[in-house]
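For this depiction, one protein chain was excluded, whereas all remaining protein chains were kept in their positions.
When the chains are written out, they are named A and B in that same order, and each has its own residue count from 1.
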Amino acid sequence: MKPSPFEYVRPASLEEALTELARDPDESKVLAGGQSLIPMMNFRLARPERLIDINDIPDFAGVTVGDTSVNIKARTRHLALQNSSLSGPLGDLLRRSAVQVGHLPIRTRGTFGGSIAHCDAASEWCLVASLLDAEMTVESLRGERTIPASEFFQAIFTTAIESDEILTSISLPALDGNYRTGIAEFARRAGDFAIVAATAAVQVVDGTVRDARVSLGGVSEIPFRSAAAESTMLGQPWSAELVRAAAEAAALEVDPSSDSHGDAAYRRDLVRALLPRALGEAVSP
Amino acid sequence: MNMSEPQTWTGQALPRLEDPAILRGWGNYVADVASRDSCLHVRFVRSNQPSGRILSITAPPHVKLFTAADLTGVSPIRAVLERPDFVAVDTPILATDLVRFVGEPIAVVVASTEAEAEDALDLVVVDIEPLPAVLSADQAIASGAPLVHDVEFPGDPNTVVDGRIHTPGFDEAFARADKIVTIQVGSARQSAMPLEARAAHAAYDRSSGRSTLHATLQMPHMTRTGIADCLGIAEDDLRVIAPDVGGGFGAKMTLAREDVAVVFISRAMRRNIAWIETREENFMASWHSREQVYDVEGAFTASGELIALRGDLMCDVGAYCCYPVTYGVEPLMAMAELPGPYRVGEYSVRSRGVITNKCPIAPYRGVSRPVQVLAMERLMDVAAAELGIDRVVIRLKNLITEFPHRSPSGLVLDQASHTETLLAATELADLSDFATRQAAARADGRYLGLGISCFAERTGYGTPALAMRSQPITLGLETAPTITPGFERVILAMDPSGGVTLRIGASPHGQGLKTTLAQLVCDQLGLEPQAVRVIASDTDATPYGWGSFASRAMVIAGGASLLASRDLAERLRVLAADRLGGLASDIDLIQGSAIRRDTGGQVALSTLARDTYHNAQLIPDKGEPALEFTGVYDPTGTFANACHIAEVEVDSETGAVDITRFLVAEDAGLLVNPAIVDGQIHGGVAQGVANALYEELIYDDRGILITTSLMDYLPPTVAEMPHIEIAHLQTISPQSITGAKGVGEGGTIGAPAAIANAISDALSPLGIGVFHLPATPHRIRTAIRAAQNRTAQEEAIA
Partner (left out) sequence: MSQTIPLRLYVNGDRYDIAVEPRRTLADALREDCGLTGTHLGCEHGVCGACTVLVDGQPMRSCLMFAVQAEDASVRTVEGLAPDDETLHPIQQAFWENHGLQCGFCTPGFLVLAAGYLEEHPDANEEEMREVLSSNLCRCTGYQNIVKATMCAAEKMRR
């Protein structure tokens, strides 16, 4: 369980990192927290020839609050988000999601951007990004571009990031006080990757659902925005029955595959069970 | 402390003598031995096919490679039982022509570091022509099934053990029963999964030609015998040391092909060689266990008396035969011990071991008893429900109350407390309070359940019991010599300074045996436990012994230590009486001195010791100029017993089971160190919880193991473990001279059945019973969905 040999560079600036990456993009991998990449390297399931360690790049972590959005720099550690003082429904969602990411010694090292770039469909941050239509900013020597979540997540472990690009920040919309957010996961053991995870953000004004967002993990290759659940709720009076109806709609909409942790029917059942729990959190923050 | 009263260490929760070094990070595990040595490292090339013929093995010239063809003069491993139904197979050290399971070692690469060995491993190409594989016991015994080994099977294909017992009165009793209760129980494959995977470091000494193997083992002496036999060398050419061992649970009592290969390569290359097993290899190739299915029928009277028990027990034992206990270990233990703590009257059983193209099985904590207890305890609950009898009452009606009790399989159960532990546990559990809570929860749509599990745990059995597994036969079979483990031997010595050394053949791996044996010895010698150095796990420094397995060390090594320390104490009293006058019986040994009870005259033990060695002319009665005594103990065995009670809540939406309470009423006889006993119970229950709910080795339909990481194979964390409440009973049996019974396996044996019964109790309104483990959320939810669909259909029809 020792990695294949690789060349290691630790650039001191983003520009230097992009230059290094451009030198041999297809054989290089960006190393942030390494909590997903290094296990794969130890199993030799990943054998990058070069690692570009971005841990020395200054000003590459932190949360900035704007008027309409919150910007999270890519190398922000999970633990920083768990301890974030960000207020409101978005802050609640980030903290509740962060504590579900692995375990403490993973959260001290692993990063928000790394998780999103890794694109595991059951991961909390991919779900949050999908849920809130996050915008991912990537940079290369060719320049900077911003990719919406709907285009960013493409397939399992595959995103829209080109091989010469580095994910630098993620922008999430600021959610007003009428939003309720929640996350519910089911895993066999504490800290394991969820078999199914549900995230939700619902804006309720005067008892009526004005915006409904539901993103599910563990039911498809990439985070699954449940149009059925969302349209079930949109414009309806907010109630426990509505939540159950949305969960039922989502369960019927998803088309999960089966593995040793659960077959398709079980994953649908988990959607039924978890979405109300996520929305239950949303009901009473 | 009163100087005149001998101190009693037995019964005290003494902090372990082993701990300070480990706590400081100064433990010495095999990988640590290797890290201090500039040795070469190996990795094993392993089969990716469950069954196939090796066509070629190729590697670039710079890769140092050993294949079976290079192992000149090396014999395969062969373990046999002399039984007419036993079929022996050979285990080559490296696969020669055929591979028989995914993970089987085919070749070895040697390099300077572990990483470079893995680089070399990437360059080795093995061409294997796939052959038909058998992946389940049912497939294996079907007529015309491919044979895992090309040997003659007297019965069904691939059937290597086929034991039967049929008591003379069985048919009559079965026929007159009022109620026949039929169930099938089963367990998935599981891994003992010690946190330290296997490891070996073989050093070669050019001047003597001798090898020293450091390996992570439970049976160093037996390992030396096994390796020496395979390599065709004298045992004294090999020294085997088990340094600190990072958990065993049975998995490290079996001779590893890899250990044999490492010693061979070290001798062939005249270099020091290390192998540090990866977790992935450990899952694939370091022994599995417990893939068993039992069909059981209980013949009950209307009042709930079990008058006859029938079992058809099937164990999938994988592709090879583990050494020394053989792949008879699971089926034969199941055959002998299925009735457990119950008087079953008549007994008819067939118990089979069947080989398949999967990793071989070997003993893992409890061996087949977790499944036996699952069978008996589910049987009791189902029978209670079908007969309308309370589940405690039906157990009380059938538990053995008179001792010694001869079971229908010929075992003699010594003094135990089955009834008392059941009553103690149910009292703690407060069943009526639980019933109230359960009813309230049900009204609220929540599913609470409580499950009971009673069991007898055969422990501390020596040669006489193990010899019973073999039935001598007269056919002139060409077999390896049989091996019958059993006795333990110790050598206890006091050196000229008065220091005490206890050399034991047993080999602890985390149980704190050095502490508990020191406690026993010190009670005899009037010393503090810190004054006793226990030396174990080094074939050069200890007498031949069998090791630590089968909940035996405290009983057998403890018994041997007690005998030796009684002899040393008596000798010290004789020497003291010679100095102080009076009789030896007038002398007490207290705090390092021998004191004459009537006069108060005293002499330091160190004075007696120094004079024994240095002034031999003073020794009375022409005694030996040494204070050294051998203790040997080889008992027939003693049964510990316990009752476990689990309370659970089942989440009907997700199928998750939360164990909300866990009780153990344990009777392990005399508690030498109560903290250590409780620790064994806690750890055993954790592995029982794992067996019941979490752990499962899964092969896909191509015969490839898919659970090769700790993200797929799921040992519980602290978050999944309940707090365990323990009550102790202490029945002292004449079958153990220390009064202690074994306690190493009980937690693992009893917990799965208690949890299965608790889940079944919780889900009884839905008509769901749990019979196959692990009861994963997926399986439970699937059963609940089916039940809910049934109800919905019935309502629709109505």
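Convention: a contact is a pair of C-beta atoms (placed from the backbone, for glycine too) under 8 Å apart; a residue touches a chain by one contact, two chains touch by 3 or more.
Being a predicted model, the structure only gives us computed values, none of them experimental.
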item	value
Given A:12, A:65 or A:104, the one touching the chain that is not displayed	A:104
Contact residue for the chain not shown (choose from B:62, B:206, B:622 or B:723)	B:723
Subunit A, residues in touch with the chain not shown (by the definition above)	1-8, 10, 31, 34-35, 38-39, 41-43, 51, 53, 55, 79, 102-106, 108-109, 190-191
Where the missing chain touches subunit B, by residue	13, 15-16, 18-20, 22-27, 29, 31-32, 35-36, 115, 193-197, 244-249, 278-279, 509-512, 675-676, 678-679, 681-687, 709-711, 715, 717-719, 721, 723-724, 747
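Going forward, only the chains that are shown with their structure count from here on.
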item	value
Euclidean distance of C-alpha centroids - subunit A vs subunit B, Å	44
Subunit B - residues contacting subunit A, complex	113-115, 118-119, 122, 278-280, 651, 653-656, 694, 698, 706-707, 709, 711-712, 714, 716-717, 719-720, 776-778, 781-782, 785
Complex interface listing, subunit A residues touching subunit B	1-5, 43-44, 186, 188-193, 260-263, 265-266, 269-270, 272-274
